[in-house]
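Here the complex is missing one protein chain, while the rest keep their positions.
Here the chain labels run A and B in written order, and each chain numbers its own residues starting at 1.
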Amino acid sequence: MDRLFESLKKVSDKGNPLYLRDFLRTWEQDRDVLEAVVFLATQLRELHRKGHDLTAFTSGLAISNFRDHSTRTRFSFASAANLLGLEPTDFDESKSQIAHGETVRETAVMLSFLAEVVGIRDDIYLGLGHKYQEEFGAALTESFEHGILPRRPSIINLQCDLDHPTQSMSDLAHLISYFGGIENLRGKRIAMTWAYSPSYGKPLSVAQGIVGLLPRFGVDLVLAHPEGYDLLPEVTEVARRGASESGGSFEVVGSMEEAFRDADVVYPKSWAPMWVMEERVRIFQQGGTYEELEKAALEENAKHMDWEANEKMMELTRDGEALYMHCLPADISGVSCEHGEVSKGVFEKYRLRTYEEASYKPYVIAAMILMTRFADPLDVYETLASPEYGRYYL
Amino acid sequence: MDRLFESLKKVSDKGNPLYLRDFLRTWEQDRDVLEAVVFLATQLRELHRKGHDLTAFTSGLAISNFRDHSTRTRFSFASAANLLGLEPTDFDESKSQIAHGETVRETAVMLSFLAEVVGIRDDIYLGLGHKYQEEFGAALTESFEHGILPRRPSIINLQCDLDHPTQSMSDLAHLISYFGGIENLRGKRIAMTWAYSPSYGKPLSVAQGIVGLLPRFGVDLVLAHPEGYDLLPEVTEVARRGASESGGSFEVVGSMEEAFRDADVVYPKSWAPMWVMEERVRIFQQGGTYEELEKAALEENAKHMDWEANEKMMELTRDGEALYMHCLPADISGVSCEHGEVSKGVFEKYRLRTYEEASYKPYVIAAMILMTRFADPLDVYETLASPEYGRYYL
Partner (left out) sequence: MDRLFESLKKVSDKGNPLYLRDFLRTWEQDRDVLEAVVFLATQLRELHRKGHDLTAFTSGLAISNFRDHSTRTRFSFASAANLLGLEPTDFDESKSQIAHGETVRETAVMLSFLAEVVGIRDDIYLGLGHKYQEEFGAALTESFEHGILPRRPSIINLQCDLDHPTQSMSDLAHLISYFGGIENLRGKRIAMTWAYSPSYGKPLSVAQGIVGLLPRFGVDLVLAHPEGYDLLPEVTEVARRGASESGGSFEVVGSMEEAFRDADVVYPKSWAPMWVMEERVRIFQQGGTYEELEKAALEENAKHMDWEANEKMMELTRDGEALYMHCLPADISGVSCEHGEVSKGVFEKYRLRTYEEASYKPYVIAAMILMTRFADPLDVYETLASPEYGRYYL
């Protein structure tokens, strides 16, 4: 934890760049900032276990705006908000239309007069989701600068078309815990691979989140997917740059076997082919129905049914014992579907590990809230950690 | 209140058996424990009236999972959670499917990282509802034992197919208040009777809750229903055992008149015939539609339209003045339906009494939360009751 604590100290000393800003994509943030978030998240997790009162606000709304389904991120956001003393409040707009322009601008302000944070998921339409978050933020900035909002609420990206930072940061915290320190990530071979699923149009953002984040911490990241299932070039470019700066590596291969070979960590996860994502946006913008696209997408997926993380595949990994990761819910062969991303046996072996992986998310979100709402997060941390601050329970 | 207070003292001294456990069915709990819950509930009610601050947590989620409609229990649960400082948070899953297996196990954990309690209503399918609560709880236990959950959240049964403990315990608190002490329940004749309703498939659990609980406190409980409307044998067995241990009595009769005769309390309430409940489960598990079953059930009900708590029926009770009870909403003849469970005049006479009966529920739930979350509930009570603890209002 020493290096992570030093990062928080550095960020607090040099002027916290997240203060009153948004957390949208990990690759927009310095590594120090990311490490400070991980430090706070793991410390909040510990302090909560020890029964500390962690409320840092006496009131304030934490608004969530889910433009796609969510269970675990929804509850993680609500849990984080409540832990810090904010009121989780869902903005339940009609889910069928991504509104832009005037409506977004006005709605953003109308919701936010007493808000501290706004968590947004908008991950369905490639090239559009992150723009909604940016439009929302621009409207908040405008109204804040004109004195209409008392403070500029911070937007936390709960998954867009580009990144899923609360997931990737939880995954990072989990890996640091698993390997016993951030330094120990160096040289670890991590396989982020596509996997088969009988479902259509899953976002690219989980894979992009991993690929955009982990190479910055010295890992050897191997991305594997069938032809046509590429990630966005801007994200693989981030990965390449991150690897080069950290002394890690990034490569793309064409088979799950190749990626799994000698891997320390595997992350097999389905996503949609690029052309499906693009066609979906075209249909959305020009009108039309999705049935045919869905059929074609499922047929394309079905050609790669052998991309399953099963026992045979796991044997290829380092000592046959790589850590299996998943953002959940996984498509488990013979459990939630006939053929899926992972065999029943492999999933069951790592099931509780995936729960542990998920357990970091509420604290990662809470850490992001502290970082975006307090100029000096180190000071806040020290207050919350002090025995005098109070107990969670009576 | 002396005996109830002694029960709380005893429970706290000998080691609170509810601590970090679930409150699922009253008949799984010792009488001491139930009396401690009633004591806490009535005291919280009083302390709230006097303006005491009753928050016992600085944060934490109180999750509700309603797999059937609810208004009053929903608001009672939210009220109880808020009173103690927890955040009421509804988990709104699709209502059409009772998921079992992997999904329940995983979802339970994903929701619960920062939860203190989970209130569950799952009362539609006989033999299934309580299993969902148990599966949910087993998943929480597993993750707690593996260090994934910081604490084991407690499940509170907000009505299952077997029991409706927050209702029956509220009813018990109401009766104790009405008769001026728990000792005064001894020898009171209480008629839990079926009543006609033009609706189909109401759960057995309100009646079962009463029958499973009250005989343990020395009352003479008379259960009455038309042929075919039996309660589950395991519950009537509980009633028989409870009566025998307490010196009360339990009998089953075949007419409302017989049950009402000389009754001190009457509780006329509709429920479905056993064969309807069983057929409904079969259709649910094997697929099919419910229209024909509903039609047959309504026809069966219609044969017993004379099971109505009207003025003539009430005249049979002790001095014609038995206390009328209902969990609400009642089917009131000429008000909410043409013919129902109770005549307009009888209901109106006791309307405010039924509101008072309902008024205990938020406090009963709050008491269950305190009992399940604090090792020493007596100590918590004394803190909350002390004038120094603080005021509810500024």
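Operating definition for what follows: contacts are C-beta pairs under 8 Å (C-beta built on N, C-alpha and C of every residue); 3 or more make two chains touch, one makes a residue touch a chain.
Here the structure is a predicted model, which is why all the values come from computation and not from measurement.
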Among B:Ala36, B:Leu54 or B:Val117, residue touching the chain not depicted: B:Leu54
Positions on chain A contacted by the hidden chain, ascending: 55-61, 63, 87, 89, 91, 101-103, 106-107, 109-111, 113-115, 142-143, 146-150, 373-374, 380, 383-384
Missing-partner contacts on chain B, residue numbers: 45, 48-49, 53-55, 71-72, 75-76, 78-79, 82-85, 87-88, 328-329, 332, 335-336, 352, 355-356, 358-359, 361-362, 390-394
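Keep in mind that, in the parts below, only the chains that are shown with their structure count from here on.
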Centroid spacing, where centroids are CA-atom means, of chain A and chain B in whole angstrom: 41
